[in-house]
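In this view, the complex is presented without one of its protein chains, the others remaining in place.
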Amino acid sequence: MSNRVLMKGNEAFAEAAVQAGCKYFFGYPITPQNEIPEYMSRRLPEVGGVYLQAESEVAGINMIFGAAGTGHRVLISSSSPGISLMSEGISYIAAAELPCVIINVMRGGPGLGGILPAQSDYFQATKGGGHGDYRLLVLAPGNLQEATEFIMMAFDLAEFYRNPVMILTDGFMGQMMEAVEFKKVKLDYDIPDVKEWAIGYMAERGKRALIKSLSLDPEVLEQHNQELQKKYRLMVEKEVRFESVGVEDAEIVIAAYGTTSRIAKSAIKRLREQGIKAGIIRPQSLYPFPYKAFSDLPNSVKRVLVVEMSCGQMVEDVELGVSGKVPVSFYGRCGGMAPSVDEIEEAAKNALG
Amino acid sequence: MPEVKIFERPKSMTDVSTHYCPGCTHGIVHRLVAEVIDELGIQEKTVGVAPVGCAVLLYNYINTDMYEAAHGRAPAVATGCKRVRPDLTVFTYQGDGDLASIGAAEIVHAANRGENITVIFINNAIYGMTGGQMAPTTLINQKTTTCPFGRDPKVNGYPIRVAEMLATLQAPGYIARVTVARPKYVIKAKEAIKKAFQTQIDGKGFSLVEVLSTCPTNWGMRPVEALKWLEENMIPYYPLGEFKLPN
Partner (left out) sequence: MPKGRIEVLEEKCKSCGLCVEACPNKVLKISEHINSKGYRPAEQYKDGCVACKMCAMMCPDVAIEVYRIES
């Protein structure tokens, strides 16, 4: 019997977390991800877990800090403005080296913005958000099946690196329905036993746990930062993920992630039918970013076109990767608008001149 | 002549000198919390959540599992921990900025949900760590660095009575206000703190003990003078007592 189920994205995300052994969810309603807390409120009691609706995203991320400190798998989800509210807490979680998974179902911004999908939180996820020298491991699934697999993997990654992992999706993915199959995804990583550092094992360990981020001595704080940087360098070494299709003989390479990549793939099919050799590099990890995929472009490539549902954020990383080898163009829609297949086809032709 | 030691440092308290100012009542309250933890025999099953404020280094003084929370967020951190590990005894220790200003939402909702945690609330009517600014609990006409002419209710409203405010909620189990201004009050403060922890252990809901405290340095007074100021000015506005009792 097939285990494929037709599910709404948000619910599939939530179920993937449950399948990965996540029993604790703290979140707050915000469009377009409300189905995640709603699903969790029904599902977690079934697996002996706890669903708690926090009074705000600020409270929610701090509940995650508390829950993550016990070593158990925890999830929080939100959308763009809510992620802004969580930024302080995310910085604290990264600083205290706690594992957790955060799902951002992006919507139009800035400010209250709109409720329709966007990809304008790329900078927030990969470069900023909270204060200080920390990084999130950021995964950007391209479809719901991949999302379920990335989410399951994210819990292992979070525990291995003792760092928050962010799943960057958008409102399309959250709201659409597709068939998914929940496959057991387990990374073959040597994950440290949480009892070595978590709260609640003082008797077993013989000493208490201290989950903190303050270091008043600058030498100590610098040392701590260097330990964190070592972690991020390991992520850069091991966790780059991207998909490359039709690039080997391409004259134009489109760079896009998430929902935009699906629209771009349709445009590429059309371009190929017209004799234009188009390919796609689809980053699946946004941090660490697949710079090498862009610096290793074959000589046939004359141009790169970055397409985002934003005013241009990932394009800067693509430019860094391309390093001036070929010109990089950008096409974007924002405010909740999505580029159509026609528009991307047109933009690619314009880019080639 | 043989003698018996009848008072010494509690086991759950570390043997270090604190960074607190001479005469700061944090030291008294830390000791009371440690004594209660010892008497209840829960040191290895207790988790503290340190605030942002002078007591940010609480973890250097009390030897239990500890989190250091972001400013105001301790009740949320405690909630996250307690919901996953209800077998642990979870307490927060917060000042008036942490609890009543930036953390106002978090404390109200933790109390309203009846989170089975214990909150020790240090009310000294001022922001100590950052140099003596006005707190939500600063008294009318009291001078601080950010109300140098005295707190004016027309500009900054009135001091918040946190214990009474939270006691209007249905869920909390035990809410009390005590002080440490004299030995007789210290004895009662310890009883209240023990009752609060017992409320949690008995699963009877959210408990909070507001402790009227001094900040001699930022009040510009000597420690003994500060205790007198507390008795004469704070107790009349913030009455001592128990505002909610467990069922």
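As written, the chain order gives the labels A and B, with residue 1 at the start of each chain.
The rule is simple: contacts are C-beta pairs under 8 Å (C-beta built on N, C-alpha and C of every residue); 3 or more make two chains touch, one makes a residue touch a chain.
Computed from a predicted structure; not experimentally measured.
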item: Where the missing chain makes contact, among the chains that are shown; value: B
item: Hidden partner chain, touching residue among B:24, B:69, B:215 or B:230; value: B:24
item: Sites on chain B contacted by the missing partner chain, in the whole complex; value: 1-10, 13, 17-18, 20-28, 31, 180, 182-183, 186-187, 216, 222-224, 227
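The criterion applied here is as follows: only the chains that are shown with their structure count from here on.
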item: Gap in Å, rounded to a whole number, between the CA centres of chain B and chain A; value: 40
item: For the chain B and chain A complex, residues of the former touching the latter; value: 43-45, 47, 49-50, 56, 59, 63-70, 73, 76-85, 87-88, 105-106, 108-109, 113
item: Interfacial residue positions of chain A with respect to chain B in the complex; value: 24, 26, 50, 52, 54-56, 58-60, 62-70, 72, 74, 88-89, 92, 96, 199-200, 202-203, 208-214
